[in-house]
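Please find one structure pasted underneath; my questions will follow.
The complex appears here without one of its protein chains, the remainder shown in place.
Letters A and B mark the chains in the order given here, with residues in each chain numbered from 1 onward.
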Amino acid sequence: MNVTYFIFFLAIVVGTLIITHWAAERSKTTHQFYVASGSLTGFQNGMAIAGDFISAASFLGIAGLIAFYGYDGFLYATGFLVSYIILLFLIAEPVHYLGKYTIGDVIAARFPGRTMRLLVAAIGILISILYLIPQLVASGLLIRLLLGVDYAASVWIIGILMTIYVVFGGMVATSWVQIIKTVLLMSGTILLVFILLSWINWDFSFLWDQAAKQSPLGEQFFHPGNLFDHPVETFSLTLSLILGTSGLPHILIRFLTVKNAAGARVSAMSATWIIGCFYLMTLVLGIGAVALVGWDQLVQADSSGNLAALLLAEVLGGDFLVAFVMAVAFATIIAVVTGLIFAATSSLAHDIYFHTIKKKQVDEKEQLFVARLTAVFVGFLSIFLSIGMEESNVAFLVSLTFSVAAATIFPLLLFTFYWKRFNRVGAYSGLLTGFFVSVLLVGLGPEGLSVLSLYNPGIVAIPSGFLGAIVGTLVTKKTSDDRFEELTVRVHTGIGGN
Amino acid sequence: MEEKAETYSYHSLQQDQAFRRLLRRKSLFRLVITSCLLVFYLFFPLLLTNLGELFVMFSWIYLFSLFIFTWLLGYIYWRYAKAFEQKVQELYDENAR
């Protein structure tokens, strides 16, 4: 085991544990545990969102995609970024105004009742777990690669660590781990970029020329179409990306951790600035990787390109820098996984246990206890699922998650906030349609029975989700206990909430 | 006594014409901009066929413009929503009297 790598790894683990300890002091009530009692400022929350969102897939994966495919890799990244406009414009404020601890709370503001809550929670949890698995798998692989630890053991270590953060530190620990990760990620990336630029003596033209030379694509490297040659597939993917963020539970609940709507807006805005800067830097790193490391090396190391950033670090700074980048990658994984475990936990404990099963007949202490227990359960579940997936292609699970989110939660939120006629049946039908169509297409697709050649079900599933909701609504009567009228003011101004 | 006052003005706010107008404008604002953005992001690339030498440059300009739009729109919304919130507060205070 490489000592340098191990020391950095240890540093990250110890640091996050210290944060958790500090946060544990501040997680004594349910309000603190679930939403950090609104103690985050807009900018801090923005950093946390960025930390929650930029996964190792973005950091290592996008750099790799850009190194291999040039333009298209960067296009992929912009999808992630632009989705935040949808989030900011349409979703952020209403979620903040209506919700208390979970998405279930948001929907229940208009459609109270246990069945609705149960369904929303179930889908939310599924999405979170679906997203969790590729993250854990990636972390297992990374640790195996860099520290020589056995895959299963790696997954166990990570899984248990994340669970500890959530159990003891709740949302406070989750948020601050994410904030620290963002700081590390941004500073590490900026450092890398500067070192790279210094290496090429600040000569940008050298960079493009070298990239074109090194890449088998030659000049084509900078042309669109290297990755996304199939327009339908491309469209499906971009549609999922731009709409999916607004359906991811772990991102949505981030708007409940600020004190007021201004905070929610600042969060979304600052997240876009951070994420945008980050992807711009990844562009430079990706091009740098192919230019300085060379095509053969990159392909040899990992055919999916995930190691591009690490190999670049090795060229630029040897083991030390690699260890640092690895630590950053590791922190990135921790942050996202913790956020996901937390989202699943809060939904399970609050929506399902507290509201559905126990009908709110539970005092605060028991709520907290159950929440912590749930975290343990979710943690172990994810570990078990991930251990079995060592050999699978999990990258596509990420894009699948975005499709499902865009096809189920997003239409639901949109219609709940803005459509007067929308009713309960429509909500049910929309959720179920979106979900099942996605599953169906995946089953029929290249990962399943290979009947269709569509990897990403988005282009079919998303419209289906919307259609399902619309049809279900129009075909049935208006719900009797619909609170839309009352909610108009609250959804847009927050006035009238408790 | 206080609670009553609040629900009263809350309800009356809902009925208030000025408020409804304000709300409609904001919803329109949001809808229009997001639709434009969606169109620009989703459909524009499909239009990009081989336009010759400047094709590469245009493609990259398109990409960077997405970045700039995202940041710009974010900022614009932030200002707009702040103004909106202020106006609503004024209406609410008037109503409460």
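Observations on the model:
Quick note on the criterion: a residue touches a chain if its C-beta (ideal position, glycine included) is under 8 Å from a C-beta of that chain, and two chains touch if they have at least 3 such contacts.
Keep this in mind: contacts and distances are computed from a predicted model.
Entry comment: the absent subunit's protein name, as recorded by UniProt, is "histidine kinase", drawn from "Phosphate ABC transporter, ATP-binding protein", "Transcobalamin-like C-terminal domain-containing protein", "Peptidoglycan-associated lipoprotein" or "histidine kinase". Here is the thing to keep in mind: the chain we left out touches A in the whole complex. Summary of contacts with the chain left out: across A:P112, A:P231 or A:G318, the touching residue is A:G318.
Here the missing chain is touched by one residue of A:T115, A:S187, A:Q300 or A:S453, and it is A:S187. The hidden chain makes contact, of the residues A:F43, A:F168, A:W199 or A:F436, with A:W199. Contact between chain A and the unshown chain involves residues 3-4, 7, 11, 14-15, 18, 22, 187, 191, 194-195, 197-199, 316-321, 324.
Assume only the chains that are shown with their structure count from here on.
Every residue of chain A that touches chain B in the complex is listed here, in rising order: 71, 74-75, 78-79, 81-82, 84-86, 88-90, 93, 222-224, 231, 234-235, 238-239, 242, 261-262, 265-266, 268-269, 272-273, 276, 279-280, 418, 485-486, 488-489, 492-493, 495-496. Against chain A, in their complex, chain B makes its touches with residues 6-7, 10, 13-14, 19, 23, 26-27, 30, 33-34, 37-38, 41-42, 45-46, 48, 55-56, 59-60, 63, 66-67, 69-71, 73-75, 77-78, 81-82, 85, 88, 92.
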